[in-house]
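Here the complex is missing one protein chain, while the rest keep their positions.
As written, the chains take the letters A and B, and residue 1 is the first residue of each chain.
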Amino acid sequence: MKGGLLRGRGLQIYTWLVIAWLVLPIAVMILFGFNDTKGRYNTAWQGFTLKWYGKLFEIGDLTQALVNSLLIALLTMVIAGVLGSMIGLALGRYRFRGSGAMNLVMFAAISCAEIVMGASLLSLFVTFAVPLGFWTILISHVMFSISFVAVTVRARVMTLDSSLEEAARDLGAGPWTTFRLVTLPMIFPGVLAGSLLAFALSIDDFVITNFNSGGTMTFPLWIWGATRVGLPPQVNVMGTLIFAAGVLIALVNGLIARRRANA
Amino acid sequence: MNVPFRQDPALLRGMTQRRLGRRDAFRLAGLSAAGLALAACGVQGKGTAKPSTSAQAQSEVEKFWSGKAKNGHVDFANWPYYMDPKQPELKQFTQQTGITVNYKEVILEMPSWFAKIQPQLAAGQSIGYDLMVVTNGLHFDQLVQLGFLAPLDHSKLPNFAANAAEQYKNESFDPGNVYSIPWASGMTGIAYNPKYVDTPPTSIAELWNPKYKGKVGMMSDSQEIANFGLFAVGVDPDTSTEADWEKAAAKLKEQRDGGIVRKYYDQAYMDPLAKGDIWLTMAWSGDVFQKNISDGTDLKFVVPQEGGTIWTDNMTIPKTAANPVDAIMLMDFFYDVNIAARLAEYINYVTPVPAAKDVIVADAAKASGDDKKLLEEVASSPLVFPTPEDTARLRSYVKFKTPQEQKKFESIFQAITTS
Partner (left out) sequence: MSRLRASLTPYLLLFPGGLWLAIFFVIPTVVMLSLSLQSGDVVNGYVFTFNWHSYVDGITTYHDQIVRSVVYGTISTVIQIVIGFPVAYWIAFKGGNRKSIYLFLLLLPFLVSFVLRTISWQFFLSDNGMLLGPLKSLGLVPEDFHILATSAAVIGGLAYNFLPFMILPIYVALERIDPRVLEAAQDLYASKTQIFLRIVLPLSLPGVFAGVLMTFVPATSDYVNASVLGGTGNTMIGNVIQNQFLINQDYPTASALSFTLMALLLVGIFVYAKALGTEDVLEVAAR
């Protein structure tokens, strides 16, 4: 395939342009976190400052919303991570009656429009008079994340060879020991990727959360509400920090993977 | 450098594969049918009759308040930017009474707030707040009709009795302040950016002026936009009928289909106005004042000669509140003249305590520099202390006698805004 099917240079530039397009609004967001705006609105560039980083937690409700978001995302990551991995393991490793129905439900959950999911969950909570708030948000986030974790882990499981587990069993390991020492380490990358995906889906979710949040605020909800009066620069700073943390985690993760590959 | 996605192609494969058969689809359908019977129980409504006589009302009050005691804490739900973020008033309250206040600006718009608390109130559960600020209108009426609000014990509201302006003591949506006392009032009028609009608009007809094609903002809230439609066709919202609504809707439709309206805003119209995306728009008075102060913009606000809307945000206690006594103490605290003045200085909406003006004037005399200028502006602002001429032109939202009427109203005006 020397020379390629299309001129490489042009396509490379094109790819970079698309990447630039994708990153542009983030650049704008980061830039305006450094804007020395005088009032509570952050719309016109008024000079460079770092002061918003110092005043990051000055808006109590915003901080609380961010804390809620992080907490919900972490819990979602753990709960959906565990439950989804179990489903993924079952579907990838075993052949059993009912697996088709499970696959169908998961497919439906993944391809279902968010607004329909949020609305239908609200109608459940309304019908059974469940008070809305932190826990209903968590329930909804776990609900839509499970399937994503499950398909991720299932795909990982299906690429693996089960003979290792059989060997472990032949050598006298019990089911739990086999799982802990053989299966889990093998599927762990899938579990990790799935859980991180759950975290990302949760912290970014707006539509489903908006339906089921009651009086509880999350970061995206607060931002949405604050557009009434204009976003304070703290939102940009928090967005920037979350972004930076994400980049950092990805980099560290990459480094570890590379070192392991080299070792 | 690596990312989870790259490192684990299983993830992508997992996300991109699809396995299901037609048989499974039928199975899911069967399951749904089974659940249908279970779900057919419906959503309960909880309408209760309003007390009709004053003796009845008094016994309602006694029934609610008997056995209730101060608990030393209150949870307060309010709208964004409705108090100085440092909350000096609340700190003072805690100092004086020992009651701690958990203040949250969680109410962003009335409909979604109502939708959120309604199931909890219907189930008789606490919504987590003892005090909430509710705008008059549809949802206020529904909260009253559904019996979700605690009747207020006016023996616990001495400051209110002494300091509230007379007009707030007999408002049409809650005569005699049975369930509410005002937090702040505001006007809906026309805001414009003088950079683009040379001749100051005085008539509501300017919102229909083809000169401003594509540069006019309108509100998406049915009650707000209905009032402006009614003003435009010369009908008083208070006495309007269904036929008037249709007429107003036709007028609004003409404005929309003529390409004059850029967008129906739910709330975020101030930024576009300051940036020049829109040149004139329906707006709430306080927003204009706040924007000018914080961003140094020079936006203007007028109450059109045909009429403008006055609305009131009211402090109410949900019936399921855990700490109603603490809540009502806090309510009365805000009617202390000094506290009311401090609040008005920050939030710049119409204060229900007229005597606050003198305090602000006195504060301005003591202050210096920017603060002085700001306080003088607040004290003399017709947006905080409206002129009698403006007040005379202000009208309330349309009121409904039946839910059917309200549904009709919604469908007439939402057909305009959700186009």
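By definition in this document, contacts are C-beta pairs under 8 Å (C-beta built on N, C-alpha and C of every residue); 3 or more make two chains touch, one makes a residue touch a chain.
Quick caveat, the model's predicted, so the values are computed rather than measured.
Only one of A:I187, A:M217 or A:A250 touches the chain withheld from this view, namely A:A250. Of the candidate positions A:L56, A:V78, A:V126 or A:A173, contact with the unshown chain belongs to A:V126. In the complete complex, the hidden chain is touched by one of B:W65, B:F231 or B:Y264, namely B:Y264. Within the set B:T94, B:Q125, B:N338 or B:Q414, the residue that contacts the chain not displayed is B:Q414. The chain not shown here touches subunit A at positions 1, 4-6, 8, 11-12, 14-15, 18-19, 21-26, 28-29, 32, 43, 83-84, 86-87, 89-91, 93-99, 102, 105-106, 108-109, 111-117, 119-124, 126-127, 139-140, 142-143, 146-147, 150, 158, 161-163, 165, 200, 203-204, 206-207, 210-211, 219-220, 223-224, 227, 231, 235, 239, 242-243, 246-247, 250, 254.
Residues 1-3, 5-7, 9, 12-13, 15-19, 28, 31-32, 35-36, 38-47, 109, 111-112, 114-115, 118, 142, 145-146, 214, 256, 259, 261-264, 266, 272, 275-277, 403-404, 407, 410-411, 414-415, 418-419 are the ones on subunit B that touch the missing chain.
In this section, only the chains that are shown with their structure count from here on.
Residues 37-41, 43-44, 58-61, 64, 88, 100-101, 103-105, 107-108, 110, 125-127, 129-133, 148, 150-156, 159, 189-190, 192-194, 196-197, 210, 213-217, 224-230, 250-251, 253-255, 257-258 of subunit A touch subunit B in their complex. Residues of subunit B that touch subunit A in their complex: 1-5, 7-8, 10-11, 13-15, 17-21, 23-25, 27-28, 39, 41-44, 77, 80-81, 85, 104-106, 108, 112-113, 116-117, 119-120, 122-123, 125, 127-129, 266-268, 270-271, 274-275, 287, 290-291, 293-296.
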